[in-house]
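So that we are looking at the same thing, I have put the structure below in structure tokens.
Shown here: the complex without one of its protein chains, the others still in place.
Should a chain be cited, it is by its letter among A and B, assigned in written order, with residues numbered from 1 in that chain.
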Amino acid sequence: MAEIEAKLEKLGLALPGPLVLPPGTKMPISFVRITGNHAYVSGHVPQEQDGSIAEPMGKLGKELTVAQGYEAAKLVALSMLGSLKRELGDLDRVTKWLKVLGMVNSDPEFKETPQVINGFSELIVELYGQEVGTHARSAVGMAVLPGNVPVEIEAEAEISL
Amino acid sequence: MAEIEAKLEKLGLALPGPLVLPPGTKMPISFVRITGNHAYVSGHVPQEQDGSIAEPMGKLGKELTVAQGYEAAKLVALSMLGSLKRELGDLDRVTKWLKVLGMVNSDPEFKETPQVINGFSELIVELYGQEVGTHARSAVGMAVLPGNVPVEIEAEAEISL
Partner (left out) sequence: MAEIEAKLEKLGLALPGPLVLPPGTKMPISFVRITGNHAYVSGHVPQEQDGSIAEPMGKLGKELTVAQGYEAAKLVALSMLGSLKRELGDLDRVTKWLKVLGMVNSDPEFKETPQVINGFSELIVELYGQEVGTHARSAVGMAVLPGNVPVEIEAEAEISL
């Protein structure tokens, strides 16, 4: 079994299915766009196992706590790994995480955006190890996110061909 | 005539002139920055044919409707194509759209940011076709955008040399 998926299984984590959009919405985009050995990964949101967008919705510092945001960011990592698995076939093909933009749906008084996005970064580093998994990052507060999800994260990574 | 420009003409669409900044403002930046076969495109805003920033200004979910935002995002695509044409000489030189960050000037309760940025993405895919035109994307809500424009979009694309 591939190494990253074996680690996910050991952690009791499973990847969700493809994103199921709310009725009436469309997304004319690629979840993963590849050029050479470089993958651009669209902004991903927390998903349930069936691919639907995960509850709870809402803003950090208003409806949601840092712990809930951290959990949502961890779910985003799984959503993103699900897309990468479907695109690459094998998650071990990610050879270097490069860059992450972590976006938190924030009340204007909420100040702990990095602590939320750590839910994503810590899982990626746990799975891939420090050398491959670490990444440049910004973790910032948005006025709102699509459908009022608490966290959306996009990334760039190097892949093996 | 170049293929993309022929398609624009068939759609009755024209590219605006270079951005005309409001008096007293300066932008010490490059609208398109190229390294190798990779173009980084600055955040673009809706423009009139004369290059001035297009009305209406305002926030989605407050002053503006989704339909107005969609129209603004379509104008941003034309602004960006205008810059690419001036930089590359020929829009057919864009060989692969890679990544788009779609930023919507949003009231904190506005939730339909993807439906707004679709105005950009659908035009790019219509012009370039699915294979070249599709892209990784995030479509998110900002507290505010320069001069209170409703939409600003930045991008990365692969180009032929």
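By definition in this document, a contact is a pair of C-beta atoms (placed from the backbone, for glycine too) under 8 Å apart; a residue touches a chain by one contact, two chains touch by 3 or more.
All values reported here derive from a predicted model rather than from experimental measurement.
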Original post:
In the full complex, which of A:H44, A:K74 or A:R137 touches the chain missing from this view?
Top reply: A:R137
Subject >> Hidden partner interface residues of subunit B, rising order >> reply: 25-33, 35, 40-43, 59, 101, 103, 108, 142-148, 152, 154, 156
Original post:
For subunit A, which residues reach the chain that was dropped from this view?
Top reply: 96, 98-101, 106-115, 118, 121-122, 125, 134-143, 156, 158
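Please note the rule applied: only the chains that are shown with their structure count from here on.
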Subject >> Length of the line joining the C-alpha centres of subunit A and subunit B, rounded to whole Å >> reply: 25
